[in-house]
Structure formats: structure tokens, C-alpha cells
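Every protein chain but one is kept in place in this view of the complex.
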Amino acid sequence: MAAILSAEAVTVRFGGITALKDVSFEVKQGEFLSLIGPNGAGKTTLLKTITGIVKPANASIKINDREITKLPTHSRIRLGLALTHQIVSPFKSMTVLQNVMFAAGYKKVRNIGLSILNFSRSSEKKDAMAFLEMVDIAQYKNFPVSTMPLGILKRLEVARALAIKPKILLLDEPLAGLNSQEASRLADTIKLISQNGMTTVMIEHNLSEVLRISDRLYVLDNGKYLASGNPKEVMKQPEVRTAYLGS
Amino acid sequence: MKKMMLIATLCFVVAGLGTGWADDTIKIGLHVPLTGFAASDGKSSTFGAELAVKQINEAGGVLDKKLELVIYDDQANPSQSIPVANKLIGQDRVVVGVSGSYSGPTRSAAGVFQEAQIPYLSAYAIHPDITRAGNYVFRTSFLGEVQGRAGAKLIGEIMDKKRVIMITLKNDFGKSLAAGFKEKAADFGITIVNEYEYSMKDRQFGAIVAKVKADNPEAIYASGYYFTAGPLISELRASGVNAPVIGQEGYDGSKFIEIAGKAAEGVIITTSLDRDSKVPETANYIAEFEKLAGYPADMVSASVHTAVKIAAQAMENAKSTDPVKIRDAISRISMKASTGTIEFNALGEVQKNVQNQIVRDGKWHHHSVIDDPELLAPPEK
Amino acid sequence: MGPYEISLATGVGIYVILAVSLNLITGYCGQISLGHAAFFGIGAYTVALLSKLGWPMYLTLAAGLSSAGIIGVIIGLTSLRVKEDFLAIVTMGVAFLFVGIVRQQEFFGGEMGISGIPSHGMTKFAYLCFVLVFAMLSILFSWYVKKAWIGFAFDAVADDEGTARTLGLDIKSYKLTAFAMGTSMAGLAGGLYAYYTRFIVPETFGFIESITILSMVAVGGIGSTFGVVFATVLLVMMPEVFRFINDYKLLLYGALLFGVMRFKPEGLSGFYTLLTGNKEK
Partner (left out) sequence: MLFIELFIQGLIQGSTYAIIAVGLTLIYGLLRVLHVAHAGLFTLAAYLGVTVTNQFGSLSLGIVVATLTSGIVGVVIYRLVYEPILNKPPYVALIASIGLYIAMEELFRLIFGPFGLSFSSAPLQNVVVIFGIHLRACQIITVITNVVLLGILAWIAQKTRVGIGWRATVDDPEMSASFGIDPIRVRYLVFFVGSALAAVAGVLVALLTNLVEPTMGAVPSYKSLAIIVLGGLGNVFGTLIASLALGVIEAFGTIYIGDFLDRDAIAFAFLVVVLMIKPTGLFKSR
């Protein structure tokens, strides 16, 4: 299968520090790839480079072999990307349901003309409810997000990302801040979505869940590629263990 | 439903205001800038008008009825003076309107009074378009252009200074003075070396003063009000520029001397209030004003005082308070007032002598008079 | 209704259009503008100049509306580079530039402004109704925009631009549209004002006017159309109702602004939500 998403020679510098040095990787259609590595390895920076939030020193990023390095964020997203944020950023002036409803209406805000002509929000309401149920936070639908705990907001991020019907789902520590029972339930949901054909790239520190649901691992350590492949073999490799546990 | 409720409240509130009712006094309307940057001139205008009404009522009022003054604040803002004018006409039922304000608000109010066929007297606003609003609009002071021309004669002929620098305040007052000055400058042999402009809000003039010092003129024709001219003159003198400074009625008042201090000595202005005048109307006004207001009389208060006096005299002559008759009486009036003899031409403008005053030992004193008829002739149409 | 009430109501109508137009930019799309009076001015000057050339009223108003809108979009480009308080100060700068340039050019009448603008040809009362129709239209338009998907997009931009971008929203076009809508409506209000006063000076469209309009939006409750309309009527009527206490009028106005923002920051719309219980979403 051809690579649906590929990133080659990604180098990012902030001031003097080189956050990423010559990193390359690929994801196949429907594959569940997990990015792991110690804090500060550059995982989030890599994700942000793919979505265009961070401007790399140099990189070549392609979706279905189509170069997107020059495109602004919103154009890249429209090509089928979706991103959840490591630090949750819901729309504070809206309720849980409205956050997902807005995402679900992505076709209706594609351009100004459409956004003026389209008035009704009922179909998006139905879609949004489905996504809320998928991550089982439907019972909080009319609550303002400002009153919601982290666990709910983490799952809201996932529901909202799914609502724009992406081809590639980029998850940035979706399980962080959840207790073990919540984490495993959300991990199952994500696994289920991936099995329905959604290509998924996940950054996560909760290694037990990562090993349980990922097809492949890709390990980064202070900005450089370290290892990749089947989850079990990768975890056995000594340099991966030292990178995580420290020598 | 909500919108209907909103419109209902709007109409109710508005209708509720229109409940003026007639009574036994004769009302004269006056709009002045009581707040905002021109608040000081607003205060002087109010005192001038109140003194006039007090004097008239003490002398038996008009057509043996008491004269009542209705004063509203227009913040020297054109869009404020329209509702004010309509309120004076529609609600307070004034028979005559008087402007104690600047050119902007006076121009917009003039249109309203003209349309309502109520006579309207502009006390000291100098914009040419005011009287062009129609035959119900009169002006009891001379135009900016006329005063500018007088300034040219004062410098070119009376003081015989030829190389002149102009410092012009960038508003309609400053611009019309500059226009009049430039019109006649050549006739009096004046060469204008340079002209610098400044904004109403400026109080520090370091840059202009430095340039004027480099130009080294024989005389400076500087337009402005006391709150800009005071700081400008003291900076000019402090930087070593000793050329005489000639100003206009905007300086008129004791405040200018207080701010400029010693630097004010020798400054000459073209104005309409002669402090050393032997003419009883003027001398008596100056004395009475100081008693009422507690500070020396100034041109602004004198002009408003004149306007109110004319309105009252016109009603006496017309023997009626019908606005149309009052307008005719005003157009034919000839009266001696604190700022000179008032006679209106077809356009409602006056022909008055220009009283030049000079600051000597911290006081305004008589310097000279300009009375050439054709130089000071206001426009006819 | 005497001439005083008519002139007052016409003034209220014009300011309602102006406040609703700023609410589109600042209230809905979250882009704070301290220079809105400049577009009020552009509309007024365009109509003044064209009407003196003999253009009919509907053409001059359309020209005023579009010229303000076009320049509004250009100014809107600044909102792509600076945000919130920086944007407020840049738009304030734009207002000073507008007044600074107009005041210097004889073409615009310079300090003397433009006078003798031809009459609208209607009776005063007919013109009042004409203005109130436009006010009603601007309220309806603003209400529709709030409820349509474009309003939803504006909410997202106002709430969190970065997140909206990661959901595929083209922030730039929505910001520029908000500016285009708001500034062209302000241009219309400017045109109507020119016919109302029939003479305009640069000073009327300066920084103080921009603050007055922003205060109407903020006191009304930013983002709430009815709160803004109610606050506009209140703030325009207040100086008239308190006309008799001349000396304290401006003090009261300053105190009201300060009081509402200090004690009820969500503005009068806070009452609206209290009355009807639903946040105006």
C-alpha cells in the first residue's frame, strides 16, 4: 500500500536549539502508528510541523504523494488531516455539543458564500451527538466547557477531530490526565475507529495502552530517529530502554 | 415581539419630551460649549448673556415682559448643536436664537433656525458660511477674512514691518484669518517668508519656534486661542525671537497674559473690545462684567452681550415677539453696543471698526483703530 | 412629533446602524476596532462629495457603503498580523490617519469640511422613517448573520483562532468579511448622517467618536444585537434627557461607562439573558 502520509528530512530549529534533526517517517492507509520517546524528544513539534502550525527549517511533507509543505494549516486540514491538542483547547464560549457541532459543519463554513446561505444546524446536531456517544460524553452535551474536568475535555478533543471526517487522525497525548479505567476505555474507542479504516498517528506516554493498540511504533529521542517497527521488538531494543529509563 | 416592544419604548420616550408650554416671559435661546476643550469660552459667553438679560430686565424688560435666557451645552460639536437648536425652537419656543459657540456648531444650528424662520445671531463665530444659511441669520462680529485683512494693514502699514512669518492654527478660525491676511498682504508690501501650521491640541511648539528663529522675520502673524498662543509666545521669547507678534481676538482675555507672563508684553491683537474706550456702552460693560464674573471682560463675553442686547432692542423696535417682525427689525437696526455700532448689510453681516489692543504692564490697552470702509467691508451675498 | 423629537430619533437611528455595524466586527468576530469612526467618516465624505456632483441619493449611499467597505477590508488586513489590544491600537492609529489626511487636503474641504450638501428631498419625518428602515434592516441582517453558519464561524474565530484553524477554517477570509460587513454598514450610516446634518467637518469622525461607538457596543453587551441597540438608544438619549444639567452631562456619561464595565462587564445583555434565560446563541 502506498504511504498515505510521509514526512522526509524534517529539521526544526527554535532560536539556537535544534528540536528536530532530519527526521523521516511514513504511515500506510489504515495503520495505527504510535510516536513515543522521552519528554522533549520533539514528538509534538513533529505533529505541529505536519499540520503547519510550526514552520520547519526544511521538510517535505506529502499526503497521498501530494506536497503540502507550503500550504497553510486550514488547507492541509481540508486534505483530510485532524489534530487533537496536547493542551486541551475547547471553544470556551460554547457548550460541549456546540464545540462538536461546529466541527461537524465543516462543509458549511468552507467558504463565505456557503456560510451565509446555510442556516439550519439540525443535521450537524445529529452528527455531533453520534460522535459524543462514541467517546461517551453525550450526557454532558449542554454543559458549558468551562465547567468540564480534563477527562471530558480530552475526549471532546477526539470527538471534535472525528467530526470533520478526516482521513488521518493525529492524536497528541489523548490519554494524558485520565485515570487508568478512563484511559483504557478511550484507547479501545480509538482502536475501534482505527480498525474502521482510519489512519491514526498517536503520541502517548501511557506505554501499556500504546503497546496494546498500536500496529507500529516510531521512537524519537532529543530530535533524532531512534528506532521503529513492531511494538514488542522495539521495546526490547536496549537503546530504547535507556532512552526511556535513563542509563 | 421583542422588536415591537423596542420601537414602542423609543417613540414613548421621544414623545414624552415634547411638552413645552407657553408662559409670560419672552425666551431667548443660547447654545454655548460648557464642556469639552472650549469650556472657558462657554463660561464667558454665559456670563456675557446673563449680564445683558440682567441689565434689560432691570430696565423694565422687553414690551414690559421679563426676558428669559435658555442655555444649552453643545460641547462645541456640530452634531450636538442640531438637537439643541431643535429643542430651543420646538420645546422652549424661543423667539430669537443666539450662538455663543464656535463656527462648527454655529454653522449647523444656523441651518435649523433658518428653516424654522426664527432669527439667529452668531456672536463670535467667524466662518463665512454662517450667514449664507439664509436671511434669518445675522452675525454681530466681523468675519475671519475681514480680521485677517485688518491684520495685514496693522503689520504692513501701521507697524511698517515687511518680512512676516505666519503661524496658523489648523481650524476654520485660523484658516479664514490666514486667507484674509494673504489676500491683502501684498497691498501693504508684506512678503510672507514662511507659514507653519499647528493643531488645536498642541501646547508645545519647540520645532516651529526653532524654525522661526532660523527665518528671523521682522514680524509674526500667529493665529490661535489663549491656550495655544500663551505657550507659543512664551516659547518664542524664551528662544530669543524678539520680533513683534500680532494675534487676533482668540488671544483676547486676561488668561493669555497670565500664561505668557512677561513674554506677553508688546503683543498686539486685532479685536472688537477696546479696554480704554471712552464710549459709555463699552466702558460701562467692562466695569459691570468684572463685578458679575470676577475676572476682566473679554471679547467673547462682549460679543454675546451685544447679540442679546440687539435681540432685545429689535423686539422693542418691532413692538412684537413675532419672529418675522423681529427679523425685519434686526435687519434695520442701528445700535451702539460694547463692541461698536451694529448695522447689518443685506447678508446679515456687520461693518465694525477693528480695535487693536496691546499688552502693556500686564493689561490690554488701546493701540490703534482700523476703520477703512472698503478694507473692512463684509461680503454682500 | 416636533422637529426636536424627529432630529433626535434620526440621530438615534443613525447611531443604531453604526453600533450594530461595529458589533459585527468586535462583538461577533472578536476583532476590537478603536477606529470605527473613520469608516463612518469615509461614508459621509463620499456621499457629501458625490451628492454635490448631483448624483442621486441611492447611488451616493451605495458609493458611500462600498468605499467604506473596500477601505475596511484593506484595514482588516492588519487584523491578520496583530491581535486584541495591539489591533485596538493599530485601528486607533488608522482613525487618526484618516482625520489627519482629510484635514490637510483641500479636496475634502480641509478644516472647513464640506457644506451645502443637497437635501435628501424628503420631509424631516419621511427621512426619519427612511433612516429607521435602514436601522431595522441592519438589525435583521445582524440577527441573520448571528444565526447562520457564518455567525458560528465568527464565534469560533472570536473564541480561539488557532483551534478554529486546526478544524479547517480559513480565518483570514472570515476576519476580512467581518471587517467588510461592519465597515460598509458604517459607511451607510455615514451617508445617512451627511444628508441629516448637510455639512460635515473632520473633527466629527475622530477618536472620541470611535470611543462613543465602542462604548455603545460594550455597554450593550458585546456580541448581543439587542443589548447593543438598547444601549445605543440609552447613550444617545441620555445627553438629551439630562440636557438641563448641562454641567454634569459628560461626567454622568463617563461614570456610566465606567460603572457598567466595572460592575456588569457583560453589559446590558446580561439583563437580557436574565429575562429570557437563554444565552443569545
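To keep things simple, chains are lettered A, B and C as they appear, and every chain counts its residues starting from 1.
Just so it is clear, a residue touches a chain if its C-beta (ideal position, glycine included) is under 8 Å from a C-beta of that chain, and two chains touch if they have at least 3 such contacts.
Here the structure is a predicted model, which is why all the values come from computation and not from measurement.
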- Message: Counting the whole assembly, list the visible chains that the omitted chain makes contact with.
- Response: B, C
- Which of these touches the unseen chain: C:Met1, C:Val73, C:Val90 or C:Met238? C:Val90
- May I ask which residue of B:Glu197, B:Glu249, B:Asp274 or B:Glu349 touches the chain that does not appear here? B:Glu197
- Query: Who touches the missing chain here, B:Gly151, B:Gly230, B:Gly250 or B:Gly340?
  - Reply: B:Gly230
- Note on the structure: Of B:Arg163, B:Lys211 or B:Arg275, the residue that touches the missing chain is B:Lys211
- Note on the structure: It is residues of chain C that touch the chain not shown, namely 26, 32, 78, 81-82, 84-86, 88-90, 92-94, 96-97, 99-101, 103-104, 207, 211, 214-215, 218-219, 222, 247-248, 250-251, 253-259, 261-262, 265
- Where chain B meets the chain that is not shown, the residues are 35-37, 39-40, 42-43, 170, 196-199, 201-204, 206-211, 213-214, 227, 230-231, 234, 238-240, 255, 258-261, 295
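Methods note: only the chains that are shown with their structure count from here on.
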- Query: Line, ring, star, complete or other: which one describes how these chains touch?
  - Reply: line
- Where the centre of all protein Cα atoms falls, which chain's Cα centre is nearest to that point? C
- So the chain most remote from chain B by C-alpha centre is A
- Query: In whole angstrom, what separates the CA-based centres of chain B and chain C?
  - Reply: 34
- Rounded Å distance, chain A centre to chain B centre (Cα mean): 73
- Return the distance between the CA-based centres of chain A and chain C, expressed in whole Å. 42
- Query: Listing for chain A: what residues touch at least two other chains?
  - Reply: none
- chain C residues touching 2+ other chains are none
- Task: Would you tell me which residues of chain C are touching chain A in their complex?
- Result: 145, 147-150, 152-153, 155-156, 158-160, 162-163, 165-171, 173-174, 177, 281
- Task: Could you pull out which chain B residues touch chain C in their complex?
- Result: 2-3, 6, 9-10, 13-15, 17-18, 34-36, 71-73, 75, 77-80, 82-84, 86-87, 89-91, 104, 107-108, 111-112, 116, 127, 129, 170-172, 174-175
- Query: Which of the residues in chain A end up touching chain C in this complex?
  - Reply: 51, 53, 72-74, 77-78, 82-83, 85, 89-94, 98, 101-103, 105-106, 108-112, 114-119, 121, 160, 164
